[in-house]
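This report concerns only the one structure given below.
Here the complex is missing a single protein chain, while all its other protein chains stay put.
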Amino acid sequence: MKHLLYRVRQLLSLAVLCCVSALANADAIKLGLSVDQLFESRVGVLNAIKSEAQKQGFEIIEVVADGDPQAQNSQIQSLVTQKVDAILVCAVDQNTIERALLGAKRKGIPIVAFDRALPDSRAVDAFVGPDSITDGYLAGQYTAQQLAQIDGNIQVLELLGALNDQNGIDRSKGFNDAIAELPNVEVIAMPTDWDSARALAATQNAFQANPDIKAVFAATDTHIPSVETVLYDIAKLHPVGSDQHVVVTGVNGSNDGYQATLRGNADGIVVMDLHTTGVTAVQLASALINGESVELNNVIPGNFYTTSNIEANKANIWGAQ
Amino acid sequence: MFIKQPIASLSVSGLAKAFSGKTVVRDVSFSLYPGEIVALVGENGAGKSTTKNMLCGLLPPSEGEIQVAGQTVSVVDGKQHGIGAVHQELSLFSSLSVAQNICISDLPGKPGRIDWPACRQIAEQQLAQLGVDVDVNQRVENLGAGKQQIVEIAKALLHASKVLILDEPTTSLTAPERERLFTLMRRLKKQGVAIIFISHFMDEIYQMSDKFICLRDGRQVGSGNIADTPRRELEEMMVGRTLDEAKVTLTPPSSEQAVLVERLSSHYFHDISFSIRRGEVLGIAGLMGAGRTEVAETLFGLRPFEGRLLVYGEQMIKPSVRQMKQRGVCYLTEDRRRNGLFGVRSVKENLSAAKLSRFVQRRVKGMGFRGEASQAQEWVEQLNISVPSIDEAVSSLSGGNQQKVLLGRWLATQPRVCILDEPTKGVDISAKFEIHKKIAALAASGVAVLLVSSDLPELLDLSHRILVMRTGHIVGEFAREDFDAVEIISLAASSAFEKQRA
Partner (left out) sequence: MSLKHRLSAVNWLPIAAATLVACILLSLLSSSFMSYTNLQSVLVQASVTAIMAIGMTFIIVTAGIDISVGAILFFTSSLFAKLMMDTGSYALAFACALLCATVLGALNGVLIIKYKITPLITTLATYTMYRGMAIHLTGAQNIPVPREMGFLGNGKLLSIPVPILLLAVVLAVGLYLFNATRFGLYARAIGNSAQSARESNLPVNKVTVFAYALGGITTGIAALILLARVGGLQSGIGIGIEFTVIAAVVLGGTKLSGGDGTIVGSVIGAIFLVLIDNGLNLMNASPYVYDIVKGSVLLIAVVIDKVSVTRQQQHLLNQRAARIRATG
């Protein structure tokens, strides 16, 4: 049944794409843009990609898989049949689309992966995305500094992202590497699957079992309001600087994280540079089309902003615009 | 002397129904008086169901006049006019209680607050009126078929104070349950309820009815008093031809043994032994629940068993349906709607379903069902299946034609052993005759046939030998020259008899 629906969708998208390509100017360079699904930070990168493409005079054919790896597979194939000059891809699932990507490569179409690395892919020519290990490390480093004065066993709650998402895994790795500097720390990790409701429940349960948690790290700062809610409920929501303050950090750069940091409920957030990511993706594609050789891995580290300097850097925070 | 004629409970004249321009019923005219049982007879597809649906208000008539208690009405409103029907397929809700089922179309209390105590009370009253004792809080699925039938009647009688329509009420009942139903019908008759009785069983019609209305091909072809009409005359009226041609000739079987069953036992039967020769029709008689269907299913590899089963000399150990099919065994199910046919698929596809590989020409992989259509057309003609086109969905056919399609499907596999379970259940007379002829021809061509049937005349007509089963045992065996209907019935139905002839 799902299959049937998927077929219908495939046909529809094919038909739409045919129309689009028929109208397109044959001379202009066409970039195929294959997106896993739409959410806030992804849209931020896409906007950067589109404005840079426009600047360079490229056309964009955008397809969104809505979280369905099969759909993305066929969408990439249809991009190939439309003879795009390069493909920018953010994968739902690496393994499912590998064949379609190899097909594109055989046709000589350069492939740039953005936002989500495809570490074992034989098809990808370049990757640009966040330096998630460093992002996590920055938050961990700050947390470690704040907790350095405390004696005895320190419990830290980590809200993990999806366990099959490379960015989530890398942020966790970076955070844990940094926090391990403290000799007496215990990290309590809870899975959230990027779901705020699960993050809320997990935080609630974690504080239930371990009331002495001294710091919380959220793999995405969109979970910080949930953390605030729990801390408020158990009367532990004290602003930065207070003795009983629970250290809260996160990675992303959304408005949720910005506001919480501004209020002082969160200490700081690592803000991803979505704009540079998007611009670099297009530039990489452009270079590859022109036959230039490029760096395989291009990571754009984020910047850590704290309550004291976040307002001054509002312009650099994509979620606060 | 002047006898005051009572007002008819229900009277129709010139009733007709057309679906999208095609008239399926016409010229139905009769009057029904209080305390009368009128049999509505006719072959399947004669228009009985459509007529019944117009009489109970499920369909508005296209033409004609309906009078209820002397008042002309355009459409019957069962609740208002006191007319209720018990349909052939029970319309009970299995997970609801008896009380909920009886009251469901007219619940006491407000829509937003059902008065459950009143509901239970109404149900108890209804059942008490019928003189039966059923726990009204019980879920219907926990009741036996007979009690379910009674609940259904109680439900219909909630409004059917004047007219009750019973459509094939006895098909799923055991003999004692049927007797109880007949007692009930007599009691209702005495209370002045008029009953329209639809049945395939002539003996029931002659036992219970006062009058009859006979339909054929959507037209009323006769009516009168049952007492004045000999059975043969009525049957010929239904069929529209004399029944003399409806005699089957059996050819003697060969001596080669096709199926041998020794000490077969399972949860449903115990210590069953028999054999079938090539070209022989072995009938199995018995009541519902005697284990006949289970034996048939076991022979087709559908159920596990203990004991020995040999097909053409080869012993089958834990056989699967696939293995049995490979050895040329085919099985025509008792419940065609649930087990046999693919309702929404076409006649053609249903005919070829059992032997798809025969039609698939593997020139191009997955392509081309060569000969499917022509083979299907051939079967349609041979079995005289009345269908506008072989691409018609099977669910649109009448019961008899559906059964013929099912039979045709298995015959298409050119079987060596044919297990037939109630092959003519719910089938009209002419279709029945065609199926009988086909079965006899099948046996004559050397196929071993196991025939399970509740229709005793059918068994008597078609079988070379008859086994009688009761509560999972074989309690009797009759050779054709010793056939004795009365003895077979008493053996099957009584519990006092012990194994005498086995």
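The letters A and B name the chains in turn, as written, and every chain counts its residues from 1.
Quick note on the criterion: a contact is a pair of C-beta atoms (placed from the backbone, for glycine too) under 8 Å apart; a residue touches a chain by one contact, two chains touch by 3 or more.
Predicted, not measured: the structure shown is a model, and the values here were computed from it.
The shown chains contacted by the absent chain are A, B, with contact judged over the whole complex.
Annotation: of B:I104, B:M202 or B:L310, B:I104 touches the absent chain (contact as defined above). The chain omitted from view is touched by exactly one of A:V84, A:L160, A:V240 or A:A266, namely A:L160. Residues of chain B in contact with the chain left out of this view: 58, 78, 87, 89-96, 100, 104-105, 107, 111-114, 116, 135, 137-139, 142, 266-271, 291, 471-473.
Seen across the whole complex, the unshown chain contacts chain A at 1-2, 4-5, 9, 37-40, 42-43, 66-67, 160, 163, 188-191, 194-202, 204-206, 208-210, 222, 225-226, 228-229, 232-233, 254-256, 259, 319.
Operating definition for what follows: only the chains that are shown with their structure count from here on.
Averaged Cα coordinates give chain A a centre that lies 66 Å from the centre of chain B.
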